[in-house]
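So that we are looking at the same thing, I have put the structure below in structure tokens.
Of the protein chains in this complex, all but one are displayed in their positions.
Naming follows writing order (A and B), and every chain is counted from residue 1.
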Amino acid sequence: MFIRNAWYVAAWADEVSDTPLARRILNEPVVLFRDRAGKAAALLDMCCHRGAPLSIGKVTDLGIECGYHGLTFDGSGACVRIPGQDRIPERARVRRFPLMEQDGFLWIWMGETDRADPSAIVRYPWHNDTAHWPHKHTMYHIQAAAMLMVDNLMDLTHLGYVHGSTIGGNPMTHVEARMDTVRTPNGLKFDRWMLNSLPPPTYVRACGFEGRIDRLQRFEFIAPGSILQLSAADEAGTYADGLPETSKLQFRLYHGLTPETETSCFYFWSTANGFRPNDPAATEQLFNEIAGAFKEDLTVVEVQQARIAECGQDALVDIVTDAARLHMRRTVDRLLADDRPALAAE
Amino acid sequence: MFIRNAWYVAAWADEVSDTPLARRILNEPVVLFRDRAGKAAALLDMCCHRGAPLSIGKVTDLGIECGYHGLTFDGSGACVRIPGQDRIPERARVRRFPLMEQDGFLWIWMGETDRADPSAIVRYPWHNDTAHWPHKHTMYHIQAAAMLMVDNLMDLTHLGYVHGSTIGGNPMTHVEARMDTVRTPNGLKFDRWMLNSLPPPTYVRACGFEGRIDRLQRFEFIAPGSILQLSAADEAGTYADGLPETSKLQFRLYHGLTPETETSCFYFWSTANGFRPNDPAATEQLFNEIAGAFKEDLTVVEVQQARIAECGQDALVDIVTDAARLHMRRTVDRLLADDRPALAAE
Partner (left out) sequence: MFIRNAWYVAAWADEVSDTPLARRILNEPVVLFRDRAGKAAALLDMCCHRGAPLSIGKVTDLGIECGYHGLTFDGSGACVRIPGQDRIPERARVRRFPLMEQDGFLWIWMGETDRADPSAIVRYPWHNDTAHWPHKHTMYHIQAAAMLMVDNLMDLTHLGYVHGSTIGGNPMTHVEARMDTVRTPNGLKFDRWMLNSLPPPTYVRACGFEGRIDRLQRFEFIAPGSILQLSAADEAGTYADGLPETSKLQFRLYHGLTPETETSCFYFWSTANGFRPNDPAATEQLFNEIAGAFKEDLTVVEVQQARIAECGQDALVDIVTDAARLHMRRTVDRLLADDRPALAAE
């Protein structure tokens, strides 16, 4: 069960070119490609003639040409050429999915086409602000449900257990963090304050902290799959009156979770360096530290997925630190319930 | 669903020796072997004692001996030896499948034994005529239904898209080919005339054509899985009155498709050199060119199979060039319908 009437990250904009890219999204086979004018499109990855995946074809002046018998489709899914016949039957078309390019992402809409409203797409302007927030990005393909990765990001107490040697540090720092949570119409925001705490290894490597620090993680979850994160840290005592304009260490993370199947997902993430924006080595180092940490998450959620798939979740026990995660889950469940009738009426 | 009361190629005759060969045919596990006298036999690949595959055993003077406890079966499937006891129970036998050796093939009958008529086996005399049609052969194991490969061979417009650099050449040559089709009781024949056309790369490499050529592909499909092909080409203008006795380039292909499972098959094929029969290098080169081209088909039909298995074929759209393919499919569907009652009565 997926929320279908929503925008998901289908790909990084720079992943898609005139070489077709096959990607399964919400359990549908999709082909992504750019036409000669550079406009990206998303179609069902199955030729309407004999069912071959369009992704084994190629982009021509007319659109995407099937690699089996040469039928060609434009970005709207309409067949524009059938070798050997002039008339193109009305039925000769493949399903297209609304696709929007914005802030370095390609956003896809897998639900009812006429409900696809581009203004509802999550904005992430920092990807465009390369002067102040130079960034790097990548995608991890994870054998676990997207929701397990969202869970992961809503309960940061895992940092001390999963990421002790990188972004986590001392477990109790995270367990004792003060949480300020605010609910939003389609998600929630929370600040995690870790004042006068020991810096984790990644922070020391980035900024050379020698003593205790004040540390903030500011999260916003926007259903169904975006998490916007700001992390900041400075010498202990600096945050007594809240977050100042700038901090010695500050970086942003975008996390986008897109279901591939019920038990696998794509994890699109970026790191933006806001503390030494003119230092490409710092941008690179930040990305590499996070890349290693997120591999640790991947390992955990994949085995968690396997166990849950086998044994179910009914007997699991919620604990105090699950508060943000539970609110996120209730939000998603509500949106899912809202999404169903629309689908049934399709 | 397979047509069971029919002969299929089980193996090339030279694949089967006194070392047992396991091969799944029409989704039944079969063991093929030759007895001491060289006669080939096909049995269900499962000992009637403890169920071990007979293919892990060995051929003895008495027949095929199970590799677990030594029970031995002759080519009729009768148990002829049980170590440790003299009396052999009536029930101690394994199913045998009629098997005939002819024209370099081993043909198997997976249906009702008493309906197996050897005179119904497709003949292919060119395999025996090594003076005029020296040949080479092999088998490809394909992860796609046999019918998808038959489809492939009934719509040759794919040559320009899948095989542009080998046997195909210019796509429009194939799209515009004139088709002369004749229906037969259990299949169809068609001639594809490509007069005054550009030679594909394989033809140039074989015969050094410098200008345009007249080209013919003569196909016969015989249900359930044989396709006999003659390809010929000569200087443009030569075929104005039809195919002459001989051509500068002429070769034959046998294509045999045998289902392994519903979604995989064996593709037995041979190439026979009729244009320079005394030149082994030409025989070799022809085989190698075709081998490369057929690997291209394999790639396409395997991804087509995966997509069709997931999404079904109901929404697919037939086009003009599907005419031969559709007639083939109707023939197969009719034979399948005829085959069912017999099975139900078994």
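The working rule: a residue touches a chain if its C-beta (ideal position, glycine included) is under 8 Å from a C-beta of that chain, and two chains touch if they have at least 3 such contacts.
On a predicted model such as this, the values are computed, not experimentally measured, just so you know.
*Asks:* Can you work out which residue in B:P89, B:P118 or B:G312 touches the chain that's missing from view?
*Replies:* B:P89
*Asks:* Of A:A120, A:V182, A:A240 or A:C311, which sits in contact with the chain we cannot see?
*Replies:* Answering carefully, the residue with contact to the hidden chain is A:C311.
*Asks:* In the complete assembly, which of A:G160, A:P277 or A:G292 touches the absent chain?
*Replies:* Result: among the candidates, A:G160 touches the missing chain.
*Asks:* In the complete complex, which positions of chain A touch the hidden chain?
*Replies:* 151, 155, 157-158, 160-162, 171-172, 175-176, 299-300, 303-304, 306-308, 310-311, 313, 315-321
*Asks:* Mind pulling the chain B residues that touch the left-out chain?
*Replies:* Those residues of chain B that touch the unshown chain are 29, 45-46, 48-53, 56, 65-71, 82-85, 89, 91-92.
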